[in-house]
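With one protein chain withheld, the remaining protein chains of the complex are depicted in position.
When the chains are written out, they are named A and B in that same order, and each has its own residue count from 1.
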Amino acid sequence: MNTCINKIREIASKLLENGEVEKVIGFANGTIPMATSPVVINSKQDVDKLVFNSTCGLNLANYVRNQKGKVAVIAKGCDSRNIVTHIVENQVKRDQIHIIGVPCTGMINKKKIEALFGDDIIEFTEDGDTLNVKSSTREETLNKKEYLRDNCTLCMHRNPVVYDDLAGDLVQEQTLENPYPDVDRIEAMDADAKWQHFQELTQNCIRCYACRNACPLCYCPTCFVDESGPQWVGKGQNKTDVDTFHFLRAFHCAGRCTDCGACVEACPMDINVRDFTRKLNKDSFEMFGWEAGLDITKRPPLDVYSPGDPNAFIK
Amino acid sequence: MKFITIDKKDWAKGIEKSRETYRLFGPVKEKNGFLIKSLDNDMLPDMEYHDSVLSAKSVLFPQSEKMMTTSLDESRDGHHIMNRADADYSPRAVIGLRPFDAKAIQLVKLNFDTKEYRDPYWCDAYEATTFVGLGINKPGFYDFSTSAGSGPFNEEGLDVLLADMDDTYLAKVLTDKGQAYMDACGFKTQADAKESQALIDVLKKEAQKNIVSRIHTDKLKEKTTLELHEAPFWDDIAFSCINCGTCTYVCPTCWCFDIQDETKQKTTSRFKNWDTCMSPLFTLHTTGHNPRDTKTQRVRQRFMHKLKYFVDKYDQGTMCVGCGRCVKSCPVNIDIREVCNLMNAYEKQE
Partner (left out) sequence: MENPYIPYPVRIDEIEIATEDKSLKTFKFVFLNKEDEEKFSYQAGQFAELSIPGVGEIPIGIASSPVEKGFVKFTVFRAGVVTTHLHNMKVGDIMGIRGPLGNWYPWDKLENKNVVIIGGGFAFTTLRSSIIYMLDPANRKKFKNIDVVYGARSPGMLLYRDELFEWESRDDINMHITVDGTDDPDWKYNKGFVPTIVEQKAPQADADTYAIICGPPIMIKFTMPALVKLGYKENQIIMSLENRMKCGIGMCGRCNIGKELVCKDGPVFTLEELNKTPKEY
């Protein structure tokens, strides 16, 4: 995956030089270890700013809306699925966007790596599947496969589903016996334990809305939590209000979520926001055979009626 | 200046003893990292903490605070007449406070305690609080406090400064409030002042040496507001921003708040909630007009407030103490150090 950066720069350079796109949206190196930052490149001279590695955990589909002219965007499997979702939901037109697909071998779980050290990480490099991490007191060599984000270990669409250019060789897709072990664990709890689980999950939520704002699905001009007439949710730290935000947001993403993990990636309080969305993904799959963002011609299942729908009430 | 030696073996007992007169706050390890929280019975401040995601500002300025309350039931006396909500302003102590957080509280005080108005909620909490800081022997990678008007052993805003000497804490008692707290703990083994200060100075020097990251602020004042406001770099800085409130909520100096009424049956309360200039709602007019409609405008506001407006208004340095929390927590790695240095170095091209 590290090698694809040369190809990305080459493609970006060519697109900008030929005037095929006005800008390229990608990732640039961050100012701190294990960080990359979304960046927009306007000219060929700047393409060397582009990087791609296992820390590019945000979803760039979130940056392609409302752009003037044609833009190119670097897309992992999940980003590409959210671009598809954007196209289906009329947020971008297919011909406004040039997708530079990047086959992905997963993004790292930064919090899990940080937890190995008692102090701050001061250096991070990767070479294939090897991660070299250094803190002020010690150094560790880690196997990337053991430090992937949870969503990446369960990902079945590592290759972009739609692209105009490909910046690397397609990778082997994972085959999973059970893609939803995390949901199964929660489903197995009794009602009290489930309640407890979700109560604890959001205990430290500060309502910064990083999860929502990092999510490419959350593009509503006014989110229901920000609506004032009527005001649906209180704005303080009342637990019911906090949970209402998380539950309703998850339901609004039902059948649309690609499990890209940007919400978890963005959360400063390390809340596994995916615990809310994953069950709905599983239901969408089991009830409608649906995975979001795979088909540019199909609307999400809760958006359409089909004679084959499982619910009795609609028949 | 008085110094007290505290044997770590006596630490827990002393802290427990202080509960007879103080409510305690301090660092607590939670699943998601360290937070500064109210220390319930038997909980001790975790003095080994490395950093906390959120600052100590919530001890005086809770994320959501009930200000006043009234009844909407017209059959009751005093209905629709707001009265201040009950709150506990008995003595409280924050233990293990980072020196930059104490400095930040002094900056926040400039906003809440002015000659025209005093925010009684913040001020009453402030007066009730004793600030027991812990010097930082090994500053973190994100710490740039020495160039932001603070430092790992900065005493500003503290009542007691503790220095971790392995087996003991050396307590430098800075105020009467601090002395009262030491008394409440029963810590009284006095140490030689000169010797103690020398010991602390060694730690301080070593700690300061370890802080390599810095900001430059010397030229911020001489620039005009408009030339910085109109500088060409804001769009680039703001591009990656997702306009979440993380930077403002983790910041020890961000003081902006919202006021909201919440009603349950016939009782209504007015709350003061943390707010964030990153949200479009922060400045949205009823007409739909928004003076800071774009994310560039909002990102610029945050940095201009901290690094220019504040500097000009109070002449007390920047509204940033260099804790590095926003640098670490920003989901898209917008780095205030870079922005500050850009602003400081900016020269308008004619």
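List of remarks:
Following the convention adopted for this analysis, contacts are C-beta pairs under 8 Å (C-beta built on N, C-alpha and C of every residue); 3 or more make two chains touch, one makes a residue touch a chain.
Small disclaimer: the values here were computed from a predicted structure and weren't measured.
Across B:204, B:223, B:292 or B:325, the single residue that touches the chain missing here is B:292. The missing chain, though absent from the display, is touched by one residue of B:51, B:119, B:156 or B:335; that residue is B:119.
Summarising the interface, chain A meets the missing chain with residues 228-229, 231.
Considering the complete assembly, chain B touches the hidden chain via residues 67-68, 70, 72, 79-84, 111-112, 114, 116-120, 224-226, 229, 255-261, 263, 268, 270, 272, 275, 277, 282-287, 289, 291-292, 297, 301, 304-305, 308-310, 312-313.
In the analysis below, only the chains that are shown with their structure count from here on.
If you check the complex, the residues on chain A that touch chain B are 30-32, 35-40, 58, 62-63, 118-122, 136, 200, 203-204, 206-210, 212-214, 226, 234-238, 265-271.
Of all residues in chain B, only 30-33, 35, 50-51, 53-54, 62-64, 138, 140-142, 239-240, 242-246, 248-250, 258, 260, 262, 271, 273-274, 276, 279, 281, 327-329, 331-335, 337-338 touch chain A in the complex they form.
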